[in-house]
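Before any comments, here is the structure.
Here the complex is missing one protein chain, while the rest keep their positions.
Up next is chain A:
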């Protein structure tokens, strides 16, 4: 293989990408060496099994991916506002919308939410860590290396260009030769291992490791939504794994599962993809609902309205999510009866979702609302998401969908549900729980600027797209006629406003890191209701020295009434902790090597990598590290320091 076949050549933008990758890597290596932080990096982060640190790494990776996906989006918007400028050619445009979609869903939305779950769920249920801390580290690193593999594609080998849905037969080896689609298949496969393992891990954690007295119906709503999400992950992700594996075998070993020739069924890919894909969108929306419920209850200073109805609605949404997938391809031509069935199930989803919307509104009704930054994100979510939901019902009508299908109306719809739903929730959750993660709050004034810029930019960007869609503008096209110029231009301005909002948010993080006051209380906002706020800030690595008996889903409110804390000196016992280990990192790095080899169809190297993975598994099987214990004296010292207690 020639070097110019290995690296992508001929595109100035991609050369710029290569240069920036080299510069950023060189800077990181220089800084780590200059400040002698290599050992720190390895001992504190790369080998960690602490759920709080893994969560932080998830969130940092997700923010980096949000940046990458956002740059992709801005490139597309620039091209569509000025199609005559030839900013992107058609091939490059195809690659950019493919990576934008894939990165935003798989490598931004999910890791961001999983990161928040990682940090918050064990704290909300009074657990010291995940049920399987080692597995949690494996999950993170397989996600991370999967994301890196996918992101490499645009400089090495060529990016995938068949859309984030990767439909056959276009994605088959006849119509898309080369490594591009392989990057998609193996990047998703590798990070899918992590997601599935996290699903199992979190489910076991929630089912088996709750604080004494915390029955299922006394769990905070975010934990409930996480539990239901893990069910969806465990049942939906195997379908993706199988579909990806079948297409990988198609492409690399020449089988005919999804090909046009040899009895293949190309539409079966769409069928399997959406059997996973629809539950997937609920994987990213249900935890978001949970975050909004927590934030709204806290800053409305009220118990969440209709706790049981909320839980019921989540369960019903999760159930329905498995029986609506055909609405993504009504136009396949399966016939009126099939489409009618899925049309009805699709519209039924609006019922439990409506229940949740009204519950949030009822929580806000006659409450004393505190307009903090996380609350602003949550309040903006309700009307914005409702617009997305209503247009979703419009799309759900199979007959009408023949008009909307593959137009910007659809593009606008799913951005209206995914951005106010998931992205707003990520920001709300990150700002809300930021003090628990980093020991200081984010600056409220700058945070609100970021919010308003992002919100206005969002509506400016996507509202015109509904009308572009109704006007007939198809998605995934790289040139538009002059009659669509005005709306496209407004949309592009909105997109850049969102980009500005993101920059202001990053500025807010840096500013707060330098200037925000430290030494804050455990309940940093003063409005906390659940157990995570009962821990001191910063959180000790064992989370809870002792746990009180939980009596309701607002555990902290009860504790405050009774004057309890998570440091009851009479109940102290040595705490068993897992040891840090480098195995997850090494194992995932070998998986990355094997997947990379398979992308280029270097079978020998891939087999060597596979053997390496098995060797790592054997090493793990005979690893009898039992962890260590934190003694009572050390706990007392830590807690006293964290709680600012001096008296004996």
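To be clear about the criterion, a contact is a pair of C-beta atoms (placed from the backbone, for glycine too) under 8 Å apart; a residue touches a chain by one contact, two chains touch by 3 or more; residues count from 1.
The rule we apply is simple: contacts and distances are computed from a predicted model.
In the listed set "Transport permease protein", "Quinol oxidase subunit 4", "Xanthine dehydrogenase, molybdenum binding subunit apoprotein" or "ABC transporter", the entry agreeing with the UniProt name of the missing subunit chain is "Quinol oxidase subunit 4".
Of the candidate positions A:78, A:173 or A:271, contact with the unshown chain belongs to A:271. Screening A:41, A:175 or A:260 against the full complex identifies A:260 as the residue touching the chain left out. As for the chain not pictured, it touches chain A at residues 231, 235, 239, 260, 263-268, 271-272, 275, 322-323, 325-326, 332-336, 338, 341-342, 624, 626.
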